[in-house]
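Note that one protein chain is taken out, while the other chains of the complex remain in position.
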Amino acid sequence: MKKLHYQEIEGNSSKFFLLVGILGCIILFALGATYYMEHHGHHVTGMTNQVVWGMPHVFAIFLIICASGALNIASIGTVFGKSMYKPLARLSCLLALALLAGGLAVLVLDLGRPDRLIVAMTYYNFKSIFAWNIYLYTGFFAIVIVYIWTMMDRTVSKYYKIAGTTAFIWRLALTTGTGSIFGFLVARQAYDAAIMAPMFIVMSFSFGLAAFLLVLMFSYQWTERELGDKVVIRLKNLLGVFVAGVMYFVIAKHLTNLYATEHHAVEAFILSDGGMITKLFWIVQLGLGSILPLILLYSPKTANSRNAIISACSLILVGGIAQVYVILIGGQLFPLQLFPGMEVSSSFFDGVVNTYSPTPAEILLGLGGIALSLIIVTFAVKFLKFLPVSLADDVVDPHHS
Amino acid sequence: MASNEKEGAPVNTRREFLVKISAAGALTITPGLFLYKVAEAKSDNELASANKRWGMLIDTARCADGCNACVEGCNKEHGLTGHGREATDAQWMRKVTVTDKSIGKTISLPIMCQHCENPPCADVCPTGASFKRKDNIVLVDKHICIGCRYCMMACPYKARSFIHEELSNQKSYSPRGKGTVESCTFCVHRVDQDKQPACVEACNESGHKAIVFGDMKDPNSELSVALKTSSSRQIRADLGLNPGVRYKNF
Partner (left out) sequence: MPTTKTYLSKIKTALSLLVLNIAFLSTNVYANENSLIIPEATKGKTCVEPIPEMRKNHMEYLLHKRDLTMHEGQRTKKHSLKECISCHVKKDKVGEYISINKEGQFCQSCHSYAAVSIDCFGCHATKPDAKLGILNSQNVKNKGITSLITRLQKTAKSTDE
């Protein structure tokens, strides 16, 4: 029986430096873009008084959703006692931390006054879901760091189970909090729904696992470590279930809305008349981001192909960004209903469908968040023992025949 | 009214300052009518009180289609000049044309911050920068606003604007700056001096006299009497926010 053994990656290959170089460049460009936006003010972005949250928020929310989902692998091992997931737990925690850091960085850098971050830490309005989220995010960092510690240090390993359980409960609360940012907006036709919170949780399962699988497969391929089919197949089958779960919630949400006459207009906008939003919904979110990955993951022809799995994961992530875009931007493009049933017009864009065209600076800031997450993972696996030397089938499952 | 002069905008010269101070002093010894007025006005030291609730009644029958006096009055008072960028320029107040297609009736009315009793903007604000004063004026404390714009997402009336660029030459009584959110303040700087908001004044000057401003908790105020004697409605009353701005003949 082979023993599970963790080892830092060497991190001195040209591939490693190329990766760090590219990620570093993206981060630098993102910082430049931030400076440009903050120096001139937000009028240089596509965001306006009508579409107040734009591309940075799409990326930030997407990354935060991914973060809580990436922790699931560790939770399955610890909370549900599935021994096969345990070797993956360290990377799962690391990725969760890194993705959250990336998402929060984007969120903070898009503030009107990012220099006042200290104000956000010292003034709290406890009725605000945003303020709760500040606690949920910082708590998440603390708990997951302790969780990693209980995995890496045998002297505290007796707290492993309790740390893992706490982290699992905390991440559910965190995603609920993220979903509720929208669910609590009573005024917006497209948001005000309790289903937002559970839907965000299932989205996090799906996007987080897709991100985890990609990072796992690439890091093992580039470091030429062995990654057995058993792990990969198990994870991709689970991923398929999650993707189907997200589709279920999307369908349930839209069908319930279609039943209520007051939501007909906003549903018509998203599902048929929204131009770009409609295309993103049907083609990118559902077609490329849900149905095609399901085919890739389950069709007998491609089910065992690593390339197919990589494609499926990437598509799920792209579909995920599209889904957040449709929810966030789509919901803002549709006009607020000041006088339901009446036609309104004004100098302030009342009653008209708004427009939003993201500028390169905003997109760069968002990509910078992704790059930041990845560079954190890259350095962490170089300096600390996060990755098992081998995840070959006989290592992860000793009873494998 | 005595405190008006005393508290008013900054004083140019020492001479004028003395004139004003003594005017205030004189007022306290002026008998009758004036003493009553003094009792009504809020003094410098006095804090906003929960015994008051400032509100407005807008008579849409008097509000003329095409008249923009209130909006212009507001823009002038607060120095909202705009930068020729419609989508990002601040608008605290706007005229909205509402058409009921089925009966073909059109009315025009101004919409601004509705100063809700239960303001969603204040609920969602992470730092407490969006808040409701004791006398129910909803404000943004720009000192602690971090510019997250969650309040703008939450407001059902689209009453808020984000400042998208650096500003200069602000009014001393109406500080505004890049990266923060702002909205109608009910002209709190005037209200604290017992004066009417700029839009009300402008509307009266235009001759339409469509807006009544006052204390909803004072049963004898012009506003309370007007609210009691006519039927009025709230915009999006279904949300249960109990706005302080009401509309008549609508």
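Chains: A and B, in written order; residue numbering restarts at 1 for each.
Everything that follows uses one rule, which is that contacts are C-beta pairs under 8 Å (C-beta built on N, C-alpha and C of every residue); 3 or more make two chains touch, one makes a residue touch a chain.
Since the model is a prediction, treat every value here as computed from it, not as a measurement.
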Contacting the left-out chain: of A:108, A:152, A:310 or A:353, that is A:152
From the list B:94, B:115, B:133 or B:246, which touches the chain that is not on show?
-> B:133
Touching the unshown chain, chain B contributes residues 1, 4-5, 7-12, 14, 16, 18-20, 22-23, 25-27, 30, 42, 44-48, 73, 77, 131, 133-135, 139, 141-143, 166-167, 169-173, 175-180, 188, 192-193, 195, 198, 201-202, 205
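Following the convention adopted for this analysis, only the chains that are shown with their structure count from here on.
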Chain A residues within the chain B interface of the complex | 38, 40-43, 48-50, 52-53, 111-114, 116-117, 119-120, 123-125, 127-131, 133-134, 181, 184-188, 332, 336-339, 341-350
So, in the complex, the side of chain B touching chain A is made of residues 83, 85-91, 94-101, 111, 120, 122-129, 144-150, 152-158, 160-166, 178-181, 235-236, 239
